[in-house]
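Removed from the display is one protein chain of the complex; every other protein chain stays in position.
Moving on to subunit A:
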Amino acid sequence: MPKLIDFKMIFTNIPLLLQYLPITLGIVILSMIVGLAFALVIALVRLNKIPVLTQFFTLLVSFVRGTPILVQLYLSYYGVPIALKYWNYYNHTNYNINNIPAFIFVFVAFAVNEAAYNSENIRGALLSVDRGEIEAAQSLGMTGGQILRRITIPEALVVALPTLGNQFISLIKGTSLAFVAGVIEMTAEGQIIAGRSFRYFEVYLSLAIIYWGLTVITEIIIRLVEKRINKFRTVQKVVKLNDALSASSEVTPIKRPVQVLETEIK
């Protein structure tokens, strides 16, 4: 009986495939960052009901959520060159489509996809932030931007993180479709190796192990972040004033001010 499965190859493939891990992670991290920023913009526009933009983004979110990512990748792959040609025509420029790396098509598609999926999640999380805390921040004289950065976003993150984490994991796996737009990442390289050796099963098994490993690592990281941002739910210890002062800075402990709180109101 011939050797049906080349077990050794499953493991020797892994280092070869991992050479393309930076490409995969590059797509994931870039589209996640840009996607999240865009998602926040969409969420804020929809929350503040800015005319025209709200309707446009609502349509965009509905469209992206209603079409497969594979189709979106093809749309980006064929759409970006057309857009560029129009740009060239109307602005009398002469950009060459061949100078645009395939990476861009994939990045655009994934970033828009992430933005659409996360915007609803972020919108819900922003709505869940206690109105009273925002008012307190306003009454302290903080500007809109400061409130968003220091109060609203940190609080919304606690609510949004589990969903964002899931979305991040599905993005990692989703990048395996990037080959349709001509980017050689891990899955594309796997297909190349398989095409050479005709050991399809082994290669895909190697890929499965790598993606699985990435997902497990991501889950661990998300759990750590979750623990960190939920610190406010953990119990703290009583600290004496002077201990707190000497721990926080180099100043000499202050003399305790006269207790003025002992008078009781009748």
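Quick note on the criterion: a residue touches a chain if its C-beta (ideal position, glycine included) is under 8 Å from a C-beta of that chain, and two chains touch if they have at least 3 such contacts; residues count from 1.
Methods note: contacts and distances are computed from a predicted model.
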UniProt protein name of the chain not shown, from "NADH-quinone oxidoreductase subunit J", "Cytochrome c-type biogenesis protein CcmE", "Lactate utilization protein B/C" or "Amino acid ABC transporter ATP-binding protein": "Amino acid ABC transporter ATP-binding protein"
Residue in contact with the excluded chain [from A:Ile29, A:Ile97, A:Ala136 or A:Ile221]: A:Ala136
Residue numbers in subunit A that touch the chain omitted from display: 130, 132-133, 135-144, 146, 150-151, 154-155, 158, 229, 231-241, 244-245, 248-249, 251, 254, 256-257, 259-261, 263-266
